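Some notes on the structure that comes next.
Of the protein chains in this complex, all but one are displayed in their positions.
Entry: chain A
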């Protein structure tokens, strides 16, 4: 398995990951030379922290995509589970129980996603799209019945440090993103389920024949992505002292897919590592930070972002053309 990963990575002189990394470095150097204050330690920390939530969601998405799935319900799951947690605390529940209930909600929802994909054998893209609508609809109809923005009460206590605090000068969101990146790396590299994730993504039928318990592993992947969603939600909410459930209507989920794909993770499963997600996240971080310093309008920022994405994808398909060896059935 590891062999095949290595092989596809080295086809052509440059993989997409390397291309994107090269673009990132080039951007970084250009900004460092031409933009005053870009290189300041505080600006670099701000850059990293602004993409830490995206990076964490990307790690969850990575695990699912490696197993040849996709989780479109992440943002809905993050918004509703955390908004409900905050509302429970606001209504007088203790912080611990509220966090536990919110987390349990996120896990339950992602468990259902996993069951739909693994056992009901519904295509991941439809199952999670439907679950996204379900989670949001259910949440707004039954849990967050008031205003769609839930404000953080003062009783949120130490937990508000998750998004606001610093440890040794480094914002906690960055530390959490790094810790999660290491954990996901270790999970994929060392654990049996991590290995099986690659195997299932590469060839689910072969994986089943060789005795891998495919279905439970797929369910586990979705539950890990639900966990990432809950952590990312806590950071988002505590950083701006509120959880805006409207975020479900935004194109955030596409940004998550963007950083995963941009970094070179194959949507057809089985290929990609944590490093790919980090590279994709860094590119978006550097780009957005630089463009904000240059005071480029948000709409134009989106255009530039998508042009860079297209450039990376085109460069990849020119340098690494698809053929019978690299193409896979079920490529999106």
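Note that in this section a contact is a pair of C-beta atoms (placed from the backbone, for glycine too) under 8 Å apart; a residue touches a chain by one contact, two chains touch by 3 or more; residues count from 1.
Definition applied: contacts and distances are computed from a predicted model.
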{"item": "Omitted chain (choose from \"ABC transmembrane type-1 domain-containing protein\", \"ABC transporter permease\", \"Substrate-binding domain-containing protein\" or \"3-phenylpropionate/trans-cinnamate dioxygenase alpha subunit\") - UniProt protein name", "value": "\"Substrate-binding domain-containing protein\""}
{"item": "Omitted-chain contact residue, chosen from A:77, A:132 or A:244", "value": "A:244"}
{"item": "Which residue of A:132, A:221 or A:236 touches the chain not shown here", "value": "A:236"}
{"item": "Full-complex contact with the absent chain, from A:40, A:96 or A:157", "value": "A:40"}
{"item": "Hidden partner interface residues of chain A, rising order", "value": "36-37, 40, 42-43, 46-47, 49-50, 53, 140, 145-149, 151, 164, 236, 239-242, 244-247, 249-250, 288-289, 292-293, 295, 297-299"}
